[in-house]
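All protein chains of the complex are present and in place, except for one that has been dropped.
And now, subunit A:
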């Protein structure tokens, strides 16, 4: 029951907000987002960090087609739910300085998307998962295509068709699993219990993997991403990079590994190499970017590549690293994009060469931006460190060469992020940047919150690790059991 409130509260908020005109819309949206956060905290208080699925709901929905409204939360879902419900209020708050046309619709779409995301992260029914998957896509398409930049129509069409192509093949995979299931339903546990041969598993692996790889995005399915991030309005970019790409990661963990472990096992090499290629490729391109927003977009591909590589190591450290890094990456990237949005909304540019010396005119921004950048480059003591350490360790464990390549690239990543910081914030001011004013009001609230989260998670990550540990171990046991059972 609590779970239904969690999922549908943002939807109710979306309906209410869509009728509100003008400035009151953002207040309403923020109210609903904070209310969702409160519900999440309530759930967290009742949550016992073991491997069980909690707050489960299971209602028949479309009986004729064997579809149930079956959802629940375990440790893995909890992480993503927290991520969503912490970031959405921050993202909404970050828009307070902007006046969007048709604000009611704008905020309604954000809340609608939040509902879709929560559905994805809690669904235990294949069909429901698919519905949530698409329900999160439609609003972000409209957010980016209505309020985006100059090229928004073309870029977003590409994004939309790309992602929906992936998801339609995933739907095909889901239908296939449904037909294999003797009980003729979409229950995830029934899917886990299926006995598919390795040929079938290989096909299903690709049907799902492509959908998830496009969403994350993993090389070579990433071509939509930099353009879409650049053209989207700032909150759209934050939603895409902060939360939406975690749908792909979550999908791999929940719907790929346990259902087709043999398929994963057969193709793990390819997935791993693609992930590592993604890290290297994205970092190299990021190095040459002149636009800060594009730079962050590419760096995000690199970070996600590492997360994906961590999943496919199939060991507890790697998986725990994924959990922490999902949260950290979400928080950090939202921070980065918000800082860049502040800069571009004041100076109308994100070109690295045109900026410089902002630290002199905006000392507060300089500090918070530094903390966020350090979190992104994984300095010990920040949230990025713990996740990246676990990930690199497990990738190295899987294959020393891949580990070395990935590790070096991440260090390389530190170089371009710091260089970007240096060129934007340090140095001398020019005619343009002298006019810059420091952060204030809601901007401060958002950025300070993010900084506190970065430091807190970096210093004391134990609660988060505890939250997901049992579920992660349980999941990996399941996978290993099935693997040894088949062989």
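Going forward, a residue touches a chain if its C-beta (ideal position, glycine included) is under 8 Å from a C-beta of that chain, and two chains touch if they have at least 3 such contacts; residues count from 1.
What we mean here is this: contacts and distances are computed from a predicted model.
Trainee: Considering the UniProt annotation of the chain absent from this complex, which name among "Cytochrome bc1 complex cytochrome b subunit", "Malonate decarboxylase acyl carrier protein", "Branched-chain amino acid ABC transporter permease" or "NADH-quinone oxidoreductase subunit N" applies?
Mentor: Cross-referencing UniProt, the chain left out corresponds to "NADH-quinone oxidoreductase subunit N".
Trainee: Write down which of A:8, A:47, A:96 or A:169 is the residue touching the left-out chain.
Mentor: Touching the chain that is not displayed is residue A:169.
Trainee: Of the residues A:71, A:103, A:117 or A:146, I need the one that contacts the missing chain.
Mentor: Checking each option in A:71, A:103, A:117 or A:146, the one touching the absent chain turns out to be A:146.
Trainee: For the chain left off this view, which of A:43, A:83 or A:135 is in contact with it?
Mentor: The one listed residue touching the chain not shown is A:135.
Trainee: Which one touches the absent chain: A:48, A:64 or A:484?
Mentor: A:64
Trainee: What does the interface between subunit A and the hidden chain look like in terms of residue numbers?
Mentor: 61-65, 130-131, 134-135, 138, 142, 145-146, 152-153, 157, 160-161, 164-165, 168-169, 171-172, 175-176, 178-179
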